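Complex shown without one protein chain; remaining protein chains in place.
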Amino acid sequence: MQTVTREQLLSKAVSLLSSGTVNRVLGWKKGDFAYDVTPSVFETESELQDSFVYNIFCSANFSKYLISETQKEGRVLVFLKPCDSYSFNQLLTEHRFDRERVYAVGIPCDGMMDTASVKALAPDGLTHAVRDGEQLKISTLYDGETSFPFAKVLPDRCKLCKSKKVVVYDEMLGTNGDITDAPRFEEVVRLENMTEEERYTFWQKELSRCIRCNACRDVCPACTCEKCVFDNPASGVENKAIDDPFEEKLFHIIRAFHVAGRCTDCGECSRVCPQSIPLHLLNRKFIYDIDRNYGEYIAGAEEGLRAPLVDYHTDDPETDAVMEGGQKQ
Amino acid sequence: MQINNTTEFRPKIVAFCCNWCSYAGADLAGNNRLSYPADIKIIRVPCSCRVNPTFILRAFQRGADGVILCGCHPGDCHYTSGNYYTRRRMTLLFSMMNYLGIEKERTRVEWVSAAEGAKFAAVMQDFAQTVAALGESKRLEDLRCKQ
Amino acid sequence: MEKNDIQNTVKEIIRISGVNPKKCIKCGKCSGTCPAYDEMEYHPHQFVSMVDMGDIEPLLESPSIFKCLSCMACVDRCPRGVEPAKLIEAIRSVKQRMQGSNHMKPDDIPALLDEELPQQAIVSALRKYMK
Partner (left out) sequence: MQRIGVFVCWCGSNIAATVDVQRVADAVRSEPGVVFSVDYQYMCSQAGQSMIVDAVKEHQLTGLVICSCSPRMHESTFRKTAQLAGINPYMVEIANIREQCSWVHKDIFIGTQKAITLAKAAIAKVNLNTPLTSGESKVTKRALVIGGGIAGIQSALDIADAGFPVDLVEKEATIGGKMAQLDKTFPTLDCAACILTPKMVDVAQHENIRIISHAQVEEVGGFVGNFHVKIRKKARFVDESICTGCGLCTEKCPQKKVPNAFNLNMDHHRAIYIPFAQAVPKVAIIDPDYCSMLKNGKCGVCAKVCSVGAIDYQQKDEIIEEDYGAIVTATGYNPISLEKYDEYAYSLSKDVITSLEFERLTNAAGPTQGHLIRPSDGKQPHTIVFVQCVGSRCAANAEKGKEYCSKICCMYTAKHAMLVRDKYPDTEVYVFYIDVRTPGKSFDEFYRRAVEEYGVHYIKGMVGKVIPEGNTLKVQASDLLMNKQLHIDADLVVLAAAIEPDRSARPLATMLTASMDTNDFFTEAHPKLRPVESPTAGIFLSGTCQGPKDIPETVSQASAAAAKVIGLLCKNTLKGNPCVAVSDEMMCNGCSSCANVCPYGAITYESKEFRMPDRTTRMRRVAKVNPAVCQGCGCCTVACPSGAMDLDGFKNQQIMAEVDAICK
């Protein structure tokens, strides 16, 4: 698998910036630790040279930032990994930003580590984590360097990646990939096969950890409302902190429902959850139900697709038929 | 205080009915004096597609034991397509609620036309019975609302 | 027959046949189409009306019940789906049962039967000719 390097991205960014094609670059900025990479806007070459990074921790989905970045003067350069490109299309479909103000450079991706997955390998004293071919090399203060097979230690969302294809770009760096057939609904099926009681217990255990930090909402590229219903006193569901277990369920059901048919399954929600709640399993449940009952659909696969919840067929299956498990083949 | 175990459990059931078909169907059930349990309380909405998932969750939060949504038969919507959207939305919502372990018998979508007074009564009978058999709704309760 | 017996027998006839005589609009198409009409004392439409009115004693005593060919023409053509032949067959069955014994023996069934023949016709024909 051909991957692109920091240097390739940097020189692309520098040349586009200096030629005046773009006025700003949306990129990743290095932090205190290897895994601590922050999305950032770079306006000068020196800023880029100084702190632009591209490594295995650059998983943040940039598309959402375009809503505010395109409001500024001029054009912005954005690097789109396959995941980001789906969100990019979905936001375009929803008229959330002006395509003309973006210069999109597609970059291939075969998986990104995240904090949780690297900490699973080295809980403490991580000094260094780099990819070397198919190996992930980790150094800690205590153990020196250890190697792991990269593909094996990836977080689930990358192991079960739906697509390695950048679906929208002005320019592509490296070779584009394809849509995969990863069995990403296996976990959903496992839950579906449980009894109601077991599922209830499972989710009770997961959701009860929710601290309503809103990280899932804030990172989600589908959650781009000007004002979230949970922040709006007039909505009737406004709620800042969880007071009763009901509100965990209310928040997560409503959030999943609001992004149903629009969620691109990028997995950012689960990545940022400080409580490690598998939130993507909620979204995937909707995607799975939509695929089975209304035809396969990947949000953002093309610009202008009509989302399943703002569409219908007269011969859609009836609710009770779906609930009884009678699904459309 | 004496705990009285003998009182029969009466479920609280909210029925959202679209104005044009199901509400009229309920009226027809009334006209024909077709009885159904008083546990069913109807909320009139212009179309079944007016029912926001929030309302349904809200009902459970406030102590409802079952929620039923009634609309025109597919193809008969007064607004031509409202119930088709309802069908997708409620399928997904109810499926999700069940995925979280909420008993699937507590939620239901039924198509009842203005001519189906008898069906309305029968559906409500059946739904009330089903919900009553499940007992009090616990999995979506909000203890603050149960004082 | 006692009034009670009559009521029960009517119920039995309706149960066996699955016919609702109330659906009849008294058009007479059944009798219009019946090939055995002239053989019968009571005609298909009368069977329906008489069962509906509970006037079944004359039917049970009449040879008409064994004159019906079970050709099903009336069943096919009735515009309301009343199915008089089924009703007549049911009355035949009741009559047979009243006689207190089953006249059919397995050996009596002829080996060659037309496969096209409706099952009900076979059964009723056997009943009729084994009397």
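Observations, loosely collected:
In this document, chain identifiers A, B and C correspond to the written order of the chains, with residue numbering beginning at 1 in each.
In the analysis below, a residue touches a chain if its C-beta (ideal position, glycine included) is under 8 Å from a C-beta of that chain, and two chains touch if they have at least 3 such contacts.
Just so it is clear, the model here is predicted, and its values are computed rather than measured.
Here the chain not displayed is in touch, across the complete complex, with A, B, C. Across A:96, A:212 or A:292, the residue that sits in touch with the chain not pictured is A:96. Interface residues of subunit B with the unshown chain, by the touch rule above, are 12, 14, 19-20, 23-24, 26-27, 29-31, 33-36, 38, 41-47, 49-55, 58-59, 62-64, 76, 78-82, 85, 89, 121, 145. If you put the missing chain back, the residues of subunit A touching it would be 71, 93-96, 224-229, 232, 234-236, 258-259, 262, 306-307, 309-311. Residue-level contact of subunit C with the missing chain is found at 23, 25-34, 37-38, 43, 45-46, 73, 76-82.
Methods note: only the chains that are shown with their structure count from here on.
When every chain is reduced to the mean of its C-alpha atoms, the one closest to the centre of the whole protein set is B. Subunit A and subunit C, compared by their mean Cα positions, are separated by 74 Å. Work out the mean CA point of subunit A and of subunit B, and you get 36 Å between them. Averaging Cα coordinates per chain places subunit B and subunit C 48 Å apart. Residue positions of subunit B in touch with at least two other chains are not found.
Looking at subunit C, no residue sits in touch with two or more other chains.
On the subunit B side of its complex with subunit A, the touching residues are 53-54, 57-58, 60-61, 74-75, 81, 84-85, 87-104, 108-109, 139-144.
Of all residues in subunit A, only 191-192, 196-204, 207, 229, 235-237, 243-244, 246-247, 249-250, 253-254, 256-257, 260, 282, 285-286, 289-290, 293-294, 308-314, 316-320, 322-323 touch subunit B in the complex they form.
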